[in-house]
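Here the complex is missing one protein chain, while the rest keep their positions.
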């Protein structure tokens, strides 16, 4: 299969509140932007709704954050980057909260140490709700009243704020799952939650040697790390259409996958030993077999579902065990763009073998927002696609997600590939 | 002053709900015990009342525990040691909570790791309230219905449960103060809270050489570590009547007390350097001088108040700087018992120079309750008296409190002494 | 400049004992192999000669190893992979040493923990000398007596053993420099040692868009990670001919390079703060300015010498400060192969912006030697060229060195590049 034109975006936009029109579309559709804003903001609250004040308070590890913090930080983002500069007469809700809810923007000033986010009991969940309302009213005012010329400056910031909030919506679910998994009695986020079934037809996509373009194109939203769009050389390779399943993973486990150092990267082996990994994250063995902690509580492992909560190190070991590779991010982008991959979106993020580095000629945004993606370009690997926790309308073909190779609290999985001679 | 008979108990019992009669007093006064039980249980809730569900959730360091946990653990104590065995037909509130709310009783089974107490969001604060009501009803039933012979077995357990709960009442205050001190915006437990003024007349008590009896005597309640009452040799010494004050401590600071290694124990100097100690706990310097984080929020340091939130290492360094010693616990007990010390009770626990070890011939209680005191007899120092956070009726003359020499989140202070040639 | 054929190998082989002929060259030139073996083995001893038994004993950090261990481990490598299987009747010098001197070959059995290599005082340095002689005699016997068919199996192993030993020769120097830098009185390895002057003509190489071949070609020695040779797409870019110098680095320092978070990768900033980096490794400031610990002891920093002992994080921050990039490893290989870079070899290893990952279709060697390179393909960055510590004859154009981005005890430096629009 040569790289051909295909659905560039995972889901088409149609009759949905999100994504909004491109920030560059003219005339500006204020109603659509207002709708998108309300839609995204409401989704955050919808995800937080099943959680008590106690649930929203805790931080179960340094990588995770409290739900309350996510709700406040996404609000701070609009206040800091949008309202403070662009809404004349805007009254900061509480200047002191700036310190609490800045995440990692060094240029935006000092901030609460990441590890200590769970220690802030005040403001409480209700006060954060009030904060959200305060900012929502102001953003709606801005959207309604700003002159068109002002809106042109505002919309790109509003847009990044919406995508930013969606990223935190995903984290709300993954972080609370981690927190609930620490409770020896278990805890249920949503008793009706189920992992979606894969569509997998099986078989493989064949990519031929080609120079292709990768990275973001066109008018829609993108993050800076998807730029510049550039030529890449694809060598002949084969990528499985289907994701690796729990059942296949259990074969790896039965074959000693977690006990054979020769299958692992050196750093991966050390991590596996130190963490005592014997199965994917949240798996527990009891008398009746393997169960897994999910958003619906503890459930039996289903063999046909895609494996998830695996680290890069595990994905890499699995591929080595299978005599295969992970795809590169360019290979993935080409195959998915041509519609050749099943479940590219919506189930699990898929580890690629590509280290997360800058595209050739990449330069971050100026100012504090330049810290969004660029400063993390070391020691991480790229994941592509999206997961069951990704909000609707968020996923896009050239999207580059990234995590450290030892992390596995996200909904992360894999598909296999190999180079053809 | 020779050691003479004196008020053995800090406060006399009179018209107060607590302490209850001695568990050995006959006939058994059911009403008095019921009243004492209700009094103690209500005091816990009174102390938790100003705290939101979020406040009650968090654990700000390994030494501290969440308010919610204190409320549940004290309840578990009655369920585990009293109701489970002694109330026929008692329905355990939730068997699974046993794991969550056992503190350190190895003999009572496995338990939630201490460091992870703050990760339990469910049960939430309301469910813990229901748990408390469930147990309260059962205890009241037991007190009302048990035959006298059964009550004789029950009362000593009930009694230790009440003193145990009072100890946690003190921790509720010290632990939430620590938690609030982590909030960069500050947080106020009770805006009207004030540290009580000392009564200090000044001067010193003179103890002559004598063989005295120390440890618990008589019928009232005692912990096992106050036994056996035994003879001790007092050598001639002088003990200050007054506690060391903030003003005196500031003289130590101005004289380089935190910068002169020669004043410190070796382990203390290491702790001070690692922790960056330059003043007592919770002190902060701002443009207007020293302030201190209190239960009423941040307040100016008052020179006439007793210094508090100091570690043993600091107390020891101060004494060396002053050319004095700390009293031994026997010296303190004799002097306080003779009414020679001001503010022996109710302001700050007073570090003694006595390492916390067993009295000669000491044997712990049999069973899980034997883990109460005995297993901590290494690496800690004895404190005597009681503090502003100690519940009314809890303090007693022979009471042996103990903490590690680096700890300073309790209301700990000191008074000076020295041996006479 | 298009990528054209050029000197593939850094130094030509001519009248030198090393490198040996390709292992595939026929007829087999036993004398040349014997000479190469002796040459390499003698070089190790030459590098160890200035070091006392004490010097050879210590391990100054987990990343470094004792000189004595390097001398023994390289010897064990021949014993384990060559003699044990291929010299009939070979008497293992001491079976128990296998445990001591295996480095990280999990497939070759358990081994002394890396961190504890410095705790093995016995065998002592003299006994290791005897071990080296024992193995040398056996290897020489094998080379002299083996039938040609047997030699065909032996030579590839011998060859990798020689390159392996040369890698440890470089480490002998970098590790002892680190050890001596821990001695507050300083220590001198060789008073006559001087860092070589760069040849730098200045100016820049211009690479045009091209598909080029990278990786090892031809008959000579290569490591597995240089394979498979494959096509790569070069985008238009510019690479400086010269290395960055100490003088240029000082301009970065004067401009706050170590104090501006916006110049740094997030992980790099954390490392810099934790380690207190304010200058390259081994630099110290005294009254007369900056000095640097070298193999000749402490010396003034010379502005015209290439900067060295910098981490990837520092190289990356410097490039960002300069508004430039580091070259990719493919760009470096093309430019150096065309003779367009000054001092590509022999001064400092040059950080590239390429994460160390597998070439497309890479498979490691079978057996324990497969652990040589492949299992380190995560979290590290590629360095190209060679350094002042690299033994003569070792450097080659497609050579891929790799280290973690925080490491800086090697002779590591940088040159700048940037993409052309």
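The chains carry the letters A, B and C, assigned in the order they are written, with residues numbered from 1 in each.
Rule of thumb we're sticking to: a contact is a pair of C-beta atoms (placed from the backbone, for glycine too) under 8 Å apart; a residue touches a chain by one contact, two chains touch by 3 or more.
From a predicted model like this one, the values you see are computed outputs, not experimental measurements.
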For this session: Please identify which of the visible chains the hidden chain touches across the whole complex.
Result: B, C
Problem set entry | Residue of C:87, C:108, C:179 or C:214 touching the missing chain in the full complex | C:179
Problem set entry | Per the touch definition above, residue among B:217, B:322 or B:358 touching the missing chain | B:358
Problem set entry | Selected residue (touches chain absent from view) among B:193, B:321 or B:376 | B:376
For this session: Kindly note down the residues of chain C that lie in touch with the hidden chain.
Result: 52-58, 60, 68, 96-97, 99-100, 112, 116, 118-122, 124-125, 179-180, 182-185, 187
For this session: For chain B, enumerate the residues touching the unshown chain of the complex.
Result: 104, 106-107, 211, 230-233, 235, 237, 261-262, 264-269, 312-313, 316, 325, 328, 353-355, 357-358, 360-361, 370-371, 375-379, 381, 405, 418-419, 421
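What we mean here is this: only the chains that are shown with their structure count from here on.
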Problem set entry | Magnitude of the superposing rotation for chain A and chain C (Cα, nearest 5°) | 180
For this session: Would you mind checking which chain's mean C-alpha position lies nearest the centre of all protein C-alpha atoms?
Result: A
Problem set entry | Identity of the chain that, by mean CA position, is farthest from chain A | B
For this session: Could you check if the interface between copies chain A and chain B is built from the same residues on both sides, meaning over half shared, or from different ones?
Result: same
For this session: For chain A and chain C, let me know how many angstrom lie between their CA-based centres, rounded off.
Result: 38
Problem set entry | Inter-chain centre distance, chain A versus chain B - centres from mean C-alpha coordinates, in Å | 48
For this session: List, in ascending order, every residue of chain C touching at least 2 other chains.
Result: none
